[in-house]
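Removed from the display is one protein chain of the complex; every other protein chain stays in position.
We call the chains A and B, going by the order they appear; numbering starts again at 1 in every chain.
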Amino acid sequence: MTGGAIVASTESVGRRREILYFALRGKKVLISSSILIFFAVIAVVGPLIRPGDPNAFVGPLAAPPDGQYWFGTTTFGQDVFAQFASGLRATFTAGLLGGSIAALIGMVVGFVAGYRGGAIDEILSMFTNIILVIPTLALLIVITAYLSARGIFVEALFIGLTSWPWAARAIRAQTFSLASRDFVDLARISGVRSVRVIFSEIAPNMSSYLFLTFILLFGGAILIAASLDFIGLGPTEGTSLGLMMYNAVAWSALPLGMWWWFIPPGIGITAIVGALYVLNVGLDEIFNPRLRES
Amino acid sequence: MSLQVNDLRVYYRTLAGDVKALDGVTFEIADGEIMGLAGESGCGKTTLGNSLVRLDGRMKLVGGTVTLDGVSLPIADFDEMRHFRYRDISIIPQYAMSALNPTRKIGKMIGELVESRDVRYREIRPELERRLSLVGLGVDVLERYPIELSGGMKQRMVMVVSTLLDPSLLIADEITSALDVSSQKAVAQALQSFRDHKFVRSMIVVTHDVSILYQIADTLAVMYAGRLAEKAATDVMMERARHPYTRLLIASLPEVGVRYDETRLSGIPGTPPSLLNPPTGCRFRDRCPLAIEKCAEEPPFVEVEPGHSVACWRSAEVAAAGDAMTVGAVSAVGDAAIATVANRTVA
Partner (left out) sequence: MLTLDRVSKVYHVGAFGGKTLTAVREVSFTVAPGEVVSLIGESGSGKSTIGKMILRLIGINGGTITFGDTNVATLRGDALRDYYHEVQGVFQDPFSSCNPIFKVDHIFSLIRGIYFRALSGAEWRAKVAGALEAVSLDSGQVLHKYPHQLSGGQLQRLLVARALLLDTKFLVADEIISMLDASTRIDVLNLLGDLKARGLGILFITHDLSLGNYISEKTVILRRGRVVEMGQTSKVFSNPTHPYTRMLIASVPQLHKRWGNESIVDAGPCRVHAASPSGSAGSALLVEVEPDHSVACFRIDEGVPC
């Protein structure tokens, strides 16, 4: 037994304590969570402060921020702040929904391929690779061209159906390595059926990994949704941060100097997606002691 | 060559505190001696082997000195030790054969290694080939990738590489553990031949397998929970060990020939103490059938006869019980464990 093993066994006694210790001290985790919570609060509270349709024409046209309209108004007199708060909700929803769908598909494909192996694994991997190489943007353009009305849910569905492959591959790899451990064999000779083995023996062992995968899918979904909205393929009604940017560009906010129209949504998207990625790295360091700088 | 280790203490830093992996180890190795270092997991034998060569980031030298050929080794100083590593003192680490770079041909790897020590690969190549054939490997091995070799072949190759510059001291850490029985014999005998051919002056062979050590080691040192329990010549250790742990350990090993139906062997109940907060006094106290009150005070590691040192207050009684090898004498001593031990050595 190496010295590392001596240390490992004494360390793991306090593993939970250790995770909490680093979680509360990790700057990356603290700062990124704070940013996310900040925007989430705005998304929840904002529409309550400014009720009503965010796309309604309520104020002076193209007015800069002032006491009443914190983020100013658009060319048509719409309250930018109300749009921003409502847009945040839409963005979070799209991200959550799209990310969840992708996570679900990724988990099912990944677990089954990793656990069963053999022919099933080969077929599923081939399927995963095909979806992976399809140019999703081109596909979405084609699909949306055929749909006259699009809502957030449809958008989230598309994102979910096209962004799961890398998650499936990652989960498959982890499942592969865990399935070779003896406790899986032990569960099998205890009469436990395969599905239960996957969900009660294997998945809990990769819970941190699954969590991190979901965070990445969430961030990715937000980014894709914003990009789609920005090129005009977003929902046909309602508002989102990407849609705000689309409108801002469409109505020449930049040359006209209406910085209050496109900067808030831009910062919003950047900050949220960036915070999610940094959160991912920070959590990874916590779950994986080897990555810590100490 | 000569090695003196004096009261060596090496601790591991962890979040929970210091793990006292090595807590006062003192011994000497003479020229040409193969010393076997045996013990169970967590006893500190790998830490001892590693600390003589390289203290990594988590280990800290708390006390003690190491002297090799009259020169004090600066084991706490990573950079200073570079002058000694590979030339004067070399190590075959645990899992060495799994650590070979799979993308490098063996010959290229060796070339890079010796060049980094300012030795021309071309000059050393004839000697390298000679030694490879000595351990039964053909020269073609140099052109192969690690994956093409079997476990035994890789281990012998690593042995040749580690001793290429004729170090004074070689530390071999569990080099036979992962091998099949037939490869084990080849590797162990190769170790001996290295010493016989004077490629290496002395060796420390670290392993949990006492029977391999019996075959090739001149002396045996048994460690328990970070300290040395006993050190003696191998034959002396087998016939008249004086530490209860050594006796019980040897008595628990089945050799070819002993059968369950005839002789019931027994192990040592309990587990070694945690090294985070080790107990005061003799660390074997809780599991020792001969423990008395005095054992709350740490027994010193003293020489009881030339070349034979023990750390036990009752070493004289253990020796006496061993000499009176009858079951009758057992009831006089009154310890069931001694009975097992005495029966064992009779058989």
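The criterion applied here is as follows: a contact is a pair of C-beta atoms (placed from the backbone, for glycine too) under 8 Å apart; a residue touches a chain by one contact, two chains touch by 3 or more.
Because the structure is predicted, anything quoted here is derived from the model rather than measured.
Within the complete assembly, B:267 is the residue of B:17, B:138 or B:267 that touches the hidden chain. Check B:71, B:258 or B:316 against the missing chain and you find that the one touching it is B:258. Contact residues of chain B toward the unshown chain are 40-41, 151, 180-182, 184-185, 188-189, 208-212, 214-215, 238, 248-250, 252-260, 264-269, 271.
Touch with the hidden chain on the side of chain A covers residues 9, 12-13, 122, 181-183, 185-192, 201, 204-205.
FYI, only the chains that are shown with their structure count from here on.
Between the CA-based centres of chain A and chain B the separation comes to 53 Å, rounded to the whole angstrom.
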